[in-house]
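Removed: one protein chain of the complex. Kept in place: all other protein chains.
Up next is chain A:
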Amino acid sequence: MNPELVLPILIPLTAGALSLAFWRSITLQRVLAVIATGLLLAAGIWLMHSTIEQGFLVVEMGSWPAPFSIVLVSDVLGAIMIVLTGIIGLAIAIYSLASTPKGHEKFGYYPLMHLLLAGVAGAFLTGDIFNLFVWFEVMLLASFALLTLGGERAQMEGAIKYVTLNLFSSAIFLSAVGLLYGMVGTLNMADIAQKVNSVDDPGMVTVVSLLFMVSFGIKAAAFPLFFWLPASYHTPQVAVSALFAGLLTKVGVYALYRVFTLIFTQDVGYTHTILLWAAALTMLTGVLGAAAQFEFRRILSFHIVSQIGYMLLGLALFTPLALIGGVFYIMHHIIVKTNLFLVSGITYRLLGSYELKDLGGVYRQRPYLALLFLIPALSLAGIPPLSGFFAKFIVVRASLEASEYVITAIALLVGLLTLYSMIKIWAEVFWKKLPDHVTDASRLNGEVKERNNWAYYVPVVGLAACTLVIGLYGQPIYILAETAADQLMNPQLYIEAVLGGQSK
């Protein structure tokens, strides 16, 4: 029995239930949010420690033996994702103390945040394909409510697109699970993986695999199914945006990694080639979309799309090095992207706008904030020695080794355009002088005393430190990604761990 495998799901669920019980006491909910996310991070680190020691952790729910029960499985990739969930959860919980409007807190912001984290953690740990669907829905329902909290016009419009496309993707996922069950007669992912090779009609397996690809592709915001993301991610209050930006699409990417390394590896030449071109086009459209935008969070939203492309590229090339790059990229991206959204929230607080034309002069008044923006921004663009450089370097190197020169060229070009976008934000928000039409700059000039200021800066500084550590001290992180990729490339290990060596 490994309690650390269940804790990452139990902690946020309990915290969410407790927050509901203390509905009237916002103070208690706030304290609980910070404590619970801190505990989640601690549980994640514990899980990571035991996973590295033992290889795989498996817990069979209700003590039914493996193919019949729902299993929770943790491999190194799952443990990495849980640790990242803990880091982001803690950062958002602290940031929310200062940034969340009172009205949102009164209408269940904290319980929803816990529920979202529980859904995300469940999706990372489950070893059962239908259970994965259930965790997806838990996560989605919490995200729907968080997205619409506040009820502004833009939020409603964004939410309709977000809800519709995500429900559509869930229906495809559900149909695919049904068809897969019809072919192999099991829902346990390890069991599916060993039975799927002996079905009557291999062509049908490829069809089902494409259904999974479309469904997870929508959730991961891959080309051409990403339109819901830039239409909705800039509408809620900034802590919610940052939480979504860090975790939600990455659950889709994780699901793609899991399914397309473990189950659907029969026809790699076909499925992974589609993924490859989807990845290339995702990178390109995302970055070009960002170049056309002049709103802080919209630019960042489009960059989520383009970065998803790099992660998919790691999976699509399907070589050990490429998978290392992909896993490394996920680690780097989650931290950096959340951090950029958090910085955009600080400049919004200072000047009351996300539009680049209404922002300016921040460098003059707040040079340290400018530096805090520059670290994740340059990291996103892939400037050494920050984390993004190594992430891009590994992926690009892997695509060169696979002789995919066009893809390599696209990846490098997209890196350059990312730098362009980041410099655009830098020049507009930090470098240029404050536009004349902005009348209320009292916060920026420090004339209004700010309360709870530390809660804005602690998460940003913490995440920037994580970026620096990944960049400057990259070897252990690389080895971690290597272990994760190694397990992904050898699905037999996963199958044996879950089914206890009784595989054929």
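Following the convention adopted for this analysis, contacts are C-beta pairs under 8 Å (C-beta built on N, C-alpha and C of every residue); 3 or more make two chains touch, one makes a residue touch a chain; residues count from 1.
The rule we apply is simple: contacts and distances are computed from a predicted model.
K.L.:
Among "Phosphate transport system permease protein PstA", "propane 2-monooxygenase", "(Fe-S)-binding protein" or "Cation:proton antiporter", find the name that the UniProt record gives to the complex chain excluded from display.
P.N.:
"Cation:proton antiporter"
K.L.:
Out of A:L10, A:L28, A:I45 or A:L179, which touches the unshown chain?
P.N.:
If we include the chain that is not displayed, A:L179 is the one touching it.
K.L.:
Which of A:T164, A:N453 or A:Q492 touches the chain that is not shown?
P.N.:
Checking each option in A:T164, A:N453 or A:Q492, the one touching the absent chain turns out to be A:T164.
K.L.:
Sort through A:Q29, A:T51 or A:S232 and give me the one touching the missing partner chain.
P.N.:
Touching the chain that is not displayed is residue A:S232.
K.L.:
Could you please point out the chain A residues that touch the chain left off the display?
P.N.:
130, 133-134, 137, 140-141, 144-145, 148, 151-154, 156-161, 163-164, 167-168, 170-171, 174-175, 177-179, 181-182, 185, 187, 230-232, 234-235, 289, 292-293, 298, 302
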